[in-house]
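All protein chains but one are shown in place.
Naming follows writing order (A, B and C), and every chain is counted from residue 1.
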Amino acid sequence: MGDSIDDLSERLLAFARARDWEQFQSPKNLAMALAGEAGELLEHFQWLTEAQSADLSPEKRRAVAHELADILSYLLRLAERLDVDLIAATHEKIAINEVRYPAERVRGDARRASEYED
Amino acid sequence: MGDSIDDLSERLLAFARARDWEQFQSPKNLAMALAGEAGELLEHFQWLTEAQSADLSPEKRRAVAHELADILSYLLRLAERLDVDLIAATHEKIAINEVRYPAERVRGDARRASEYED
Amino acid sequence: MGDSIDDLSERLLAFARARDWEQFQSPKNLAMALAGEAGELLEHFQWLTEAQSADLSPEKRRAVAHELADILSYLLRLAERLDVDLIAATHEKIAINEVRYPAERVRGDARRASEYED
Partner (left out) sequence: MGDSIDDLSERLLAFARARDWEQFQSPKNLAMALAGEAGELLEHFQWLTEAQSADLSPEKRRAVAHELADILSYLLRLAERLDVDLIAATHEKIAINEVRYPAERVRGDARRASEYED
């Protein structure tokens, strides 16, 4: 087993194909499944303080790691279905954000930054 | 610029540090930001049929690619903050799902599969 | 027990107070909890076709009704915490949408409508 994102994406595609689940994996449905997993992630943190969220027990941390894994899995299935190069798209988006949020203007102020968000 | 997930994660950390935004990036807050982006992803697909969701215009596809990028970005920041190896965690979770959803039992039936979900 | 939204809101506040849970119910945390429940709602529908989603079994319909109840509960707790008159705010927002989406211009086209969304 390799450790690259491409290996992971191929393993997820093979998993879906072995179960004949590609038929259910329209981009619309995958977007819902991803958002459902994002909801499960929230549930781990909703009653914790910010400090507690950074100091999880090993059991909780493992459960959260598996939620992150579920999100990445649907993200990779979506990228495959839409023929999007996820790594390249993310570098592209970061480049856009580097222009949109110049370090000297937004330093230390995440709240102001979000006023400029699309 | 490399094309690996590690390069991307480092670039995102540098982006946050240059803006002094790490202070806002508690796991709790990052989970919220990730779920917010998942909500934006949904909005692209909510009034489309499944077929339309698989046949996006180039402009729409690019906008969706940037939402996927935003989600990956927050996912990588979360993994970094929680010291989770995201690729390894995802392989681990797939292995769990391979046992939980045996191909011969769930073939062609995504709906039954979800009855077994935790 | 009455059947008004005010009675419901008061019952939810009493429920929280009896458990000393108001201390956890900051608007930030309640927004997370609401979004987590919205994620659970999605999970009921993610692998269904649109037609199937309109023709649920009695068991499934009851489970979905309880998800809607959870969402309304957090919505009412949020409105109470923020001192927002939820019914009035919704009439106000509908009035805005009546101007923003004139019937004759957007008739039969939900997709065009969302291009004008904020």
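In this text, a contact is a pair of C-beta atoms (placed from the backbone, for glycine too) under 8 Å apart; a residue touches a chain by one contact, two chains touch by 3 or more.
All figures in this text were calculated on a predicted structure; none of them were measured in a lab.
Colleague: Just to confirm, in the complete assembly, which displayed chains does the hidden chain contact?
Modeller: The omitted chain makes contact with A, B, C across the full complex.
Colleague: For the chain left off this view, which of A:Met32, A:Leu76 or A:Ala89 is in contact with it?
Modeller: Residue touching the absent chain, from the options given: A:Met32.
Colleague: For subunit B, which residues lie in contact with the unshown chain of the complex?
Modeller: 24, 29, 32-33, 35-40, 42-43, 45-47
Colleague: Which parts of subunit C face the unshown chain closely enough to count as touching?
Modeller: 1, 3-5, 8, 11-12, 15, 18-21, 23-24, 26-29, 31-32, 34-35, 38-39, 41-42, 44-45, 48-51, 53-54, 56, 61, 64-66, 68-73, 75, 78-79, 81-82, 84, 86-94, 96-98, 101, 103, 106-108, 110, 113
Colleague: What subunit A residues would touch the chain not displayed?
Modeller: Against the left-out chain, subunit A lists 28, 31-32, 35, 39, 43, 46-50, 110-111, 114, 117.
The definition used in the following text is that only the chains that are shown with their structure count from here on.
Colleague: Hunt down the residues of subunit C that sit against at least two other chains at once, touch-wise.
Modeller: 32, 35, 39, 43, 46-47
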